[in-house]
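With one protein chain removed, the remaining protein chains of the complex are shown where they sit.
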Amino acid sequence: MTEPVKSAAPIGALADAEPVAPPRSQWRDVWDQFKHHRGAMIGGVIFFTIIATVFLGPLFWSLDATYIDIRARNQGPGWGHPFGTDQLGRDNFARMMAGGQVSIAVGLIAMLLALILGSFIGVIAGYFKRLDGPLMRLTDLFLSLPLLPLLLVMVLLFRDSLNAVFGPEQGIFILMVSAIGITSWMPTARIVRGDVLALKEREFILAARSIGTTNTGIITRHILPNVMSPIMVSATLGIANAIITESALSFLGLGFPPDFPTWGRLLNDAVVYLQDYPERVFWPGLAISLTVLSVNYLGDGLRDALDPRIRGR
Amino acid sequence: MNLKSTLTCATAALALASMAQAERGSDGQVNIIYWQAPSIMNPYLSGGTKELEAASMVIEPLARYNQDGAMVPWLADSVPTVENGGVSSDLKSITWKLKAGLKWSDGTPVTSEDVKFSWEYCTADGGGCAQIEKYLDVTEVDTPDELTVVVHFSKARPFPYGPFVGAQAPIIQKAQFKDCMGAKAPECTEANFNPIGTGPFRVTDFRPNDVITLEANPHYRDPNKPAFAKVLFKGGGDANAAGRSVLETGEFDYAWNLQLAPDVLANMEAAGKGKVISAFGTSVERIMVNFTDVSASLGDERGTIAHPHPSLTDMAVRKALSMAMDRVLLTDIGYGPAGKPTCNVLPAPAIYASTANDGCLTQDIAGANKLLDDAGWARGGDGVRAKDGVRLSFLFQTSTNAVRQDYQALIKQWWSEIGVEVELRNIDASVFFGSDPGSPDTFQKFFADLEMYTNNFDGTDPESYMSNWTCDQRPRPETQWQGNNMPRYCSDAYDALSAKMATVGGLEERAAIAKELNDMLMQNYVILPLTHRGRVAARSNKLGGVVMNPWDSEIWNLADWYRAE
Partner (left out) sequence: MLTYTIRRLVLAIPTLLFISLVIFLLLELAPGDPMAQVPLTVPPEVKQQMREALGLGQPTHIRFAKWLWQFFAVEPMVWMDHTFGMTLAEGQQRVISWQTRSPVMDIVIQRMPQTLWVVAMSYVVGILIALPIGIYSAYRQYSVFDQVGTFVTMVGYSVPPFFSGVLVIVIFSVQLGWLPSIYDTTLVVVSWDTFILQLKQMVMPVMVLALQTTAQISRFMRASMLDNLRQDFVRTARAKGLSERSVVLVHVLRNSMIPVITVIALGVPQVFGGAIITEQIFKVNGLGQLLITAIQANDLPMVQTVTFMLAVLIVLFNIIADVLYGFLDPRIRYD
């Protein structure tokens, strides 16, 4: 974060600006900047509201997401069922909350996994010329593999062993998250590498190297902060992707058991009922969009806050 | 079939005849949508239903089944029987007579040589003919004259209507296919995509997995048919979109296989552009009960008869599972008017349908609980029953399909009410119905305690269908897990009765045996039938002459379709 100060203030001004307050930590600065970012604050509030509802809500809502009340099927919104019920009479509100737990967890973790893997490979490939060729060919290979057969092979090879080690639910969660992560890191890697290729020829990197900064130092202090924006964009797009991909996986029998709701699956199941019960599509659609939007604004705010050039402006 | 429906059919047929007295090709184009697109027009090279039905517009058999399951002559002038001398008294040969004056769509005459060739084509080595079962036991096909075909069987065949009957075994033109025998079959792309046929239409453009355009066959045997000059046969998309294009937007005239939630279909129909039609064949959605232990710890012996299932071999458990289900409600939610709750794995034709098991239609959770209590399965602290350390906890698998997942969820809840714990699993249909011995998820390997799917049989004779549950049909490692007896049920009495059926000729007696076989399976709770499923289609209000047929190709009478304004 302490990039060589480029916009150095004129000497005269420096003399005037004796620090009046005690020195502040860098993270304090970041937070100050962050909380002045209106979008980020709204995004943050919405995001935490969603998380709180989804994870704490079931404690206050007695209906179970998988309980079938067949006489109450296809009900519209009402007091007993604020979001109505589905074709089997399961409470949609409970299903939205239960589904949100999985979707948010899968979305965030799979996105993080893809992001870390992608950024790591991208940075290494861009920075070390010798590794560029092999790593980028590896990326080409992964981009070329057909997704569906790849996922089926993963189920075949790993489902039973993961289930044996971690138990059915955790095993499936791990399998699903890694399946999404492993099949979606490639764009991030290529984008980051492209940026790093350009960055490492810039003067400040040259300067850092000339004062003997190690490669690790250059990467963590100079390269990474400067590729934050494409990474942040990849992150927000990645969450949406992961939530939707999760629903596709459950159709292959790779996801959670079929009676277990997730947002992607609720949306998918509701599409046939689009004309008859439009509210069933509305809620999961809204939840996914809101989550993605709020993460996007959080990301915007975070990036601005981390950028020393605009911090304190 | 009762008198009333016979009359309705007859009047419908009369009305049809008078309406369709128009000129050939006077009604323009008919648009048909199959959401699974056909990939070839040769049913001998692909057993798929979509290909079979697409091909039925062009190539035809000697006889086929009508909407009531009765056999009607098609290219033959009558259906041979023992009574009319067409079938020899030793049941080892059958003599067909072609209608006189039949022409292929290229104008050449149809002869008995073409019929014989169709048999040779399907049985040629290395061809991988999908319909070879239809020509089982055929030793020779004789052609004494241009219009006569004699089929000889190696042994007495009480039901000799396999060869050249139904959409599965049509007659193809010798001149066109003579260089396409056996291993050369795939090289004949032109013939496979554009077969010369006797049917009402001929292909003008075939785009595999996309769209077929056809035009009226100028040499069709009835000079006034077909009423339509062209057919657009579109494929792709999903059932929902196909239904919408007929019932709501009116872009298409006929949509096939609309397996949709009943209320969705009803709402589409309410738009007033078309009707949902259905007809019942022999399809039954059923749950198979696994008699073998499938614990992963058994390694190579998993799912084999070496290890009987710890709890499902107890008949009380199987019976309780059956009693706890409300088949009426399931069917109502999943299929609506396109399904009937059933207690038989052999629900049709009517003469084969048993009534001995109909008690299962009433759900009896209290009874099921009592049955399990009496059998010593006591509820544990978590509400799950157990006996001698064996818990009633089952893995219940099926293919991915919205209706099946609804069935699974409902059944899970009922079973939990009788103290049975269920884990649900859904598997992609291409894996589940595939027979890859390397995959643990196929319906044949059945590495689960219970599984659900639909099966049926071709035509109206249940002999080979009922032989599915004989001992040697059990899938096992030695057969690369192939076989039809998924429950791995094995009973000498059943095997003997099934073998007897293959030798008995009289229809009444055959029916009695078939019912008895069905009752044995049902009363031992080897298979838990749920729903007798019909075919569902949608037709536009502007389309007349459609007679839904569950026993043959659905569009068997395309020649009689016409434009109704």
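Letters A and B mark the chains in the order given here, with residues in each chain numbered from 1 onward.
Here is the rule we use: a contact is a pair of C-beta atoms (placed from the backbone, for glycine too) under 8 Å apart; a residue touches a chain by one contact, two chains touch by 3 or more.
This structure is a prediction, so every number in the text was calculated from the model and none was measured.
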{"item": "Per the touch definition above, residue among B:L91, B:L232 or B:L395 touching the missing chain", "value": "B:L232"}
{"item": "Omitted-chain contact residue, chosen from B:N455, B:S491, B:N524 or B:N541", "value": "B:N455"}
{"item": "Touch with the omitted chain, as defined above, among B:T189, B:T362, B:T503 or B:Q523", "value": "B:T189"}
{"item": "Of A:I116, A:L131 or A:L156, the residue in touch with the unshown chain", "value": "A:L156"}
{"item": "Hidden partner chain, residues of chain B it touches", "value": "33, 37, 39-40, 42, 45-49, 126-133, 183, 185-186, 189, 192-193, 205, 207-211, 213, 232, 234-238, 240-241, 244-245, 248-249, 251-252, 271, 429-436, 438-439, 441-442, 444, 453, 455-458, 464-465, 479, 482-484"}
{"item": "Chain A residues touching the omitted chain (full complex)", "value": "6, 39, 133, 136-137, 139-141, 143-146, 148-150, 152-153, 156, 186-187, 190-191, 194-195, 197-198, 201-202, 226, 229-230, 232-233, 236-237, 240, 243-244, 264, 267-268, 271, 274-275, 281, 285, 288-289, 291-293, 296-297, 303, 307, 309-310"}
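Basically, only the chains that are shown with their structure count from here on.
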{"item": "Footprint of chain A on chain B - complex, ascending", "value": "240, 260-261, 263-264, 267, 296, 329, 333, 400, 402, 405-406, 408-410, 412-413, 423-428, 431-432, 438-441"}
{"item": "Residue ranges of chain A touching chain B (in the complex, touch as defined)", "value": "66-68, 70, 73-74, 87-88, 90, 152, 155-156, 160, 164, 168, 250-253, 257-259, 269, 271-273, 275-276"}
